[in-house]
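What follows is a single structure, written as structure tokens, with notes after it.
A single protein chain has been omitted; all remaining protein chains appear in their positions.
Let's turn to chain A:
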Amino acid sequence: MRSRFINRLAFSVLVMLGVSAITFLLMFLAGDPAALLASEDATAAEVEAIRKAYGFDRPIVVQYLDWLWHAVQGDLGVSYQSRRPALELILHALPNTLLLIACALALSVSTGVIVGVLAATFRGSRFDRLVITGSVFVQSLPSFWLGIVMILIFSATLRLLPTSGFRGPSYLILPAVTLATFQVGTFARMVRSSMLEVLDSDFVRTARAKGASAGSIVFGHALPNAALPIITVVGLELGGLYGGAVVTETVFGWPGVNTLALSAITSRDMPVIQAFVLVVGILVVITNLVIDMLYTILDPRTRGAR
């Protein structure tokens, strides 16, 4: 178990190094960084002065090693726009994004589990068919469209909820629901098929034969066994949530890390873009590591396997 953990950790570090190299090279895809920093009508001499001041005149390898050396110490450079540390900006906005993702995840998992369990229990019923079609339907809704429609209904027309920003719990409702909607379908279908498989297995038949109640069969025996694939899917879907949050944050003006990154991309504020890619990359790697470990703990069968 420990060696497996160390292996996974070493692999994660390699992935992060790869992410860092790509992240660094991003800077040179967007054109001359010194020209970006200068004003629209800067003279060549002004651009050169900025190039020197920011060290863009050194060889790329030297710049990368220098950047990496600072990065491992938590210094990801200074925003071209605000001159504030890029990491500080990202870490300031990150909690908002994590909160949004956590709420959306809790919402989609709980809804998905309840709906999926019910659908599996009443297999073939009208409700079951509704869940199958419904989950495909909600997955097909583009989130920017869904977000705008929800704003039109709940904010502009009914005036029940605020349109955008984040100044209190009520501001969380529309973006979390929008972000969760796509995943609800995935979880419901996943839970349903996983439950059906378990409900058909021998130990459930034995429990039934022993006269266990329907409730204890579903929640006591079947669900814990059906939970394993759900955890895997949560791990996979988290990447989707990070991505989906970009659109959701923009539509709802959510002051998260994606809004910041989009703003940085538009103004080509490279240090902030680099910090964003690196931090989100690390988050995804860590999440996958945790899920992997969780899987090993929950399912004794996977412990021996490498």
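We take it that contacts are C-beta pairs under 8 Å (C-beta built on N, C-alpha and C of every residue); 3 or more make two chains touch, one makes a residue touch a chain; residues count from 1.
Definition applied: contacts and distances are computed from a predicted model.
Enquirer: Can you pick, from "Tryptophan synthase beta chain", "GsiB_2 protein", "Peptide/nickel transport system substrate-binding protein" or "Ring-1,2-phenylacetyl-CoA epoxidase subunit PaaA", the UniProt protein name of the chain not displayed?
Expert: "Peptide/nickel transport system substrate-binding protein"
Enquirer: From the list A:Asn7, A:Ser82 or A:Ser216, which touches the chain that is not on show?
Expert: A:Ser82
Enquirer: So one chain is hidden, and I want to know which residue out of A:Gly134, A:Gly239 or A:Gly253 touches that hidden chain in the complete assembly.
Expert: If we include the chain that is not displayed, A:Gly253 is the one touching it.
Enquirer: Of the residues A:Ile50, A:Ala119, A:Met270 or A:Leu283, which one touches the chain left out of the display?
Expert: Answer from the full complex: A:Ile50 touches the omitted chain.
Enquirer: For the full complex, which residue in A:Ile60, A:Ala156 or A:Leu236 touches the chain that was left out?
Expert: In the full complex, the listed residue that touches the missing chain is A:Ala156.
Enquirer: With the missing chain put back, which residues of chain A would touch it? List them for me.
Expert: 30-32, 35-43, 46, 49-50, 53, 79, 81-84, 89, 92-93, 96, 147-148, 151-152, 155-156, 159, 162-167, 250-256, 259-260, 262-264, 266-269
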